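Coming up: subunit A.
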Amino acid sequence: MNTIKLTIDNKSVEAAQGTTILDAAASVGINIPTLCHMKLHDMSIENRPGGCRVCVVEVDGRRNLAPACVTEVTEGMNIKTHSIRVINARRTVTELILSDHPFDCLVCAKSGNCELQALAQKLGIREIHYKGEQSHYREDTSPAIIREMDKCILCRRCEMMCNEVQTVGVLSAINRGFITVVSPAFEMNLDHSVCTYCGQCVAVCPTGALTEVDHTGAVIRALSDPNKTVIVQTAPAVRAALGEEFGLEPGSLVTGKMAAALRQLGFDYVFDTDFAADLTIMEEGTELLSRLNKHLQGDKSVKLPILTSCCPAWVKFFEHQFPDLIDIPSTARSPQQMFGAIAKNYFANNIQVDRENLVVVSIMPCLAKKYECARDEFAEKGNPDVDFAITTRELAQLIKLANIDFNALPEEEFDNPLGESTGAGVIFGTTGGVIEAAVRTAYELHTGKPLPKIDFEELRGMEGIRHATIDFNGLDLNIGIAHGLGNARKLLEDIRNGKSDFHAIEIMSCPGGCIGGGGQPYHHGDAEILKKRQEALYREDKSKPIRKSHENPYIKKIYEEFLGHPLSEISHHLLHTEYFDRSKK
Partner candidate 1 sequence: MPKIKIAENTVQLIREICTKYGNEEGELINVLHNVQDKLGYLPAEVQEVIARELNIPVARIYGVVTFYSFFSMLPKGEHPISVCMGTACYVRGSEQVLEEFKRQLKIDVGQTTPDGKFSLGSLRCVGACGLAPVVMVGEKVYGRVSPQQVRKILSDYIIGCPHSES
Partner candidate 2 sequence: MEKVKSLADLKKIRDEVQSRIRLRENSDRPEKLVQIKVAMATCGIASGAKETLNTFVEELELQAIDAVITQTGCMGYCYAEPTVEVTLPGKDPLVFGYVDKTKALEIIEKYIKKQELVDGIIPVTYKTIDE
């Protein structure tokens, strides 16, 4: 590749051909501000419509200013990133954007996390010289996501995520000119659309235009109700990200502090979704083996591959877009819902609390979990198995509200019986983790031999679609992994067209898996954060004394005491589910 020599702010810079001015400048410590631009390095996710024009710079010999995020460097370029012309333009453009933005900063859900706010701060904007009409749109509240499009700055990141990355296609820019806005078809509410509530639009929104439905109030009310026993479960990915909300380095594991915080918040029992993840492996792993065996024996009615079903956005996705394939995914409920069913049908009995008086709260890295726990099939007589799902961010909010100095907290353990988990349960939070956990168990169940190795490096990574073949003692098991619904779509289309030779496929909706979920602390386009969270989970896995789900003593116990065996009748009733065709005919 050719190296290009140029000058930025009087510094000599060398950059590879094809580098943008933005990246070239960053390589010498010049951070040109951006707003619409977002790039998740190494994940082929990039949004650069060149629309906000905040990153303009002056290039000698050019008539107008150049947007740094899309302009590639050329030989001998002389660039000024802070000439008076540039500063004036950049501030004016920012003022213009602010002139069409509500002044709700003090009470905005995104305050402190807002990229527009940060930009205004960086540019030192103290007055907006332009006043005039502002855009107004109806607020749209769905089970998981709130759209307040008055705050939209048309960076189009959400549209890019929804269409290019997730291929869900709910959001599109509509109208043109000043009244352009991003919206579902016919400006209908999200809950009338095929939205999967994956929350990736929320994860990338630079402002408060897209946020999660806030359930912290409901949780506080439940906690303060003396008649309720409130228990909490925490998803694996939460412990690898929660620390970021309290200034800790990305990738810090805060499992113990989190348990302590939850206890301080007043939860009666602090449990772990990882326990339910181990349970999921028992059910899903057994289902895989059973389908595999039947298939190998020539039973044509048994379809392969089996697809994981832990991710509610993924479930809603195939219910809308691939209704012809709804008999392929595993019928196993997600860990959140398995936990809820066990809590309300087993644990409630153990502690002798009525189901109605047991409140199950889950802490999730995810927005779709809010939708999932509200699905009709996960309730009994109107009482849901999981009462509230709140996000990592909401938990941080609760902790702050309760005046807890998070970083000073001691490390505490989860409660039992639903708090004990294995390394296999932990890695559920990252792409590749569910299938690795399943392989660890299925291998031993299938072969009756102990695993020669526990770490399956071939299943790990950040590639959007990965595949590996695992030798099950002579049987080659073809495994596929996809994260991001666009990647999932590709594998599904192969299945539909009969071109897939996988036996099992793991699918997670969010890029990176749950660590990159829509409810996690905002990554602001830094893919390194996702990688660090992933590393943290594998670290936790490694440090666990037990790393295979079927070896979890409390899992063994619950089968002995309550469920009998995987795929038992009671399992079917409590731990499995069915899927619905949600496409319009």
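The candidates were selected such that all candidates are chains of the complex that A comes from, given by their letters.
As a working rule, contacts are C-beta pairs under 8 Å (C-beta built on N, C-alpha and C of every residue); 3 or more make two chains touch, one makes a residue touch a chain; residues count from 1.
Bear in mind that the values here come from a model prediction, so they are computed numbers and not experimental data.
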In the complex, subunit A is touched by which of the candidates 1 or 2?
-> 1
Which part of subunit A faces candidate 1 closely enough to touch in the complex?
-> 163, 168-176, 183-186, 192-194, 584
